[in-house]
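Reading through the structure tokens given below for one structure.
Only one protein chain is missing; all other protein chains are in place.
Chain IDs A and B follow the sequence of writing; residue 1 opens each chain.
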Amino acid sequence: MTTLMAERHPSDPLFRADRLPHIWCPGCGIGPAMHAYAQALVESGIPLDRHVCVSGIGCSGRVPGYLNIDSYHTTHGRAIPFAMAVALVRPQLEVAVFSGDGDLFAIGGNHFIHAARRNVDLNVICINNFNYGMTGGQVGPTTPMGARATTAPYGNYEQPFSLPYLAAATGAVFVARWTSLHLRQLKQAILRAMKKRGLTFIEVLAPCPVGFGRPNEIGDAMEEMMLYRERCVVDHGAPLAALDIDLRQRDHPIVLGNFVDIERPVFDPLAMRRPAPEVEDHAPLARKEQEG
Amino acid sequence: MRREVRLAGYGGQGIILIGLLLGKAAALHDGKEAVFTQSYGPEARGGASNADVVIADAPVDYPLVTRPDCLVVMFQEAYERHRPGLVEGGLLVLDQDLVRPDPGEGAFHAIPATRLAEGLGKKIVANVVMLGFFTAVSGLVRREAVEAALRSTLAPRLLELNLRAFATGYDYAPHAREAA
Partner (left out) sequence: MKDGPAVLEGQHFLLGDHACAEGALAAGCRFFAGYPITPSTEIAERLAHRLPEVGGIFVQMEDELASMAAIVGASVAGARAMTATSGPGFSLMMENVGLAAMMEVPCVVVNVQRGAPSTGLPTLVAQADVMQARWGSHGDYEIVAYAPASPQECFDLTVRAFNTADQYRIPVFVLADEVVGHMTERVVIPPPDAIPKVERKRPRTAPGGDGFLPFQADDDLVPPMAHAGEGYRVHFTGLTHDERGYPATNAEAHDRLVRRLVEKVRRHAWRIEEYEESQLEDARVVVIAYGSTARSARRAVAVAREEGIRAGLLRPITLWPFPGERVRRLAERVGAVVVPELNMGQIAREVERFTHRPVLGVNHAGGAMLPPEPILDTIREAATR
């Protein structure tokens, strides 16, 4: 069965073909982002058996279930502490958290900031579609000011998070923002994240035509993609404080790029018991060798 | 045989440690059963510190001290608070420089534990001086058992001083009996 499918599409071995078709709506931006991640899995050079993908709840939380790797679909908001433990127990594994803005930054926000502070060796990929899609378009922590949602019928009056700014401020060693239109750049960013040790964060702006586009008169997914194409500017050196997204102001650009790439000691609960502290943190590597 | 011991003083005197040592001596080195507890509640605040030990020949069921058979006090307030709970004819042991018993107080055992500790060069071992004295006057646990507990509990660099403090208190006992 799998062999047959593989003849149809070279990416098929990456997916659980027996689980397709997926649940996402037409025009949803999650699928392309998942594909970019899947391609990065192959190109990373790390065997698929050593990749692990963990998610919380929501449309984006379904991604791990479609991937043909060890995958864990956990509770709402808790993907990060779950994934942290997997990464600590099996440091030879490449662990990603693939989830959505509401899951990671509303109900799971506390876990994100502490994982970033600790610099846990995780790659966090966050689909930001500006709303709670799974439950039908409610307002969330990234919903732009003024945007409409089923629980903000008069328009959202809360200041949203600027996710890259938040990630950088709390300690992530690699911070990027791309969209489900910028798939090549997204895949490259994921590959960079996989090479880095510590907490990396990639925000993926993605259309949600049903939950977000329609009530906000963006139109269909194509139109939201057009909006991205027109308003996105790539500026890797953009000031972190200037990464907010304001959809109401047509002349306000949406800044994309790989904004942060720094080195910081990776979270290692046994660090203080290891011999001779070193400038570069080799200790967990030594552990990988022992275990692997 | 079930004996309830309450040791009471103020925070920093090492009351908890000697309670632990007494219980450990009984349970591990003297063939007895023992339970050690301490107060964690609001009453543990405000400087007061007390340690409770139940020592018995058979497994201890109810683990808490309700009416102590023995009361060791190293602080005036501790004396005033816990003296009413001591059983009739119970053993009262006090640091005579820190506790002034009621004029009507019957028989008790007094030792200048803190002053003797200062004589040893370290005021902080007053607790162990008291433990030595209590071991002698109570006869609840053998001297060797408590010394074994000291050895298995304390860091090696502290051991010699504490064994001396323990001996000082223990050997003071006959004098204390005369004074009472």
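To be clear about the criterion, contacts are C-beta pairs under 8 Å (C-beta built on N, C-alpha and C of every residue); 3 or more make two chains touch, one makes a residue touch a chain.
Note that the structure is a prediction, hence the values are computed from the model and not measured.
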Chains on display which the left-out chain touches in the complete complex: A, B
Residue in contact with the excluded chain [from A:12, A:70 or A:261]: A:70
Hidden-chain contact residue, picked from the options A:85, A:222, A:241 or A:262: A:85
Residues from chain B at the interface with the omitted partner, ascending: 20, 23-24, 27-28, 33-38, 40-42, 44, 60-64, 66, 149
Residues of chain A (touch criterion as defined above) contacting the omitted chain: 16, 18-19, 48-50, 52, 54, 64-65, 68-75, 77-78, 80-86, 88-90, 92-93, 110-111, 114, 269-270, 272-273
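Keep in mind that, in the parts below, only the chains that are shown with their structure count from here on.
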Chain A and chain B: spacing of chain centres that average the CA atoms, whole Å: 61
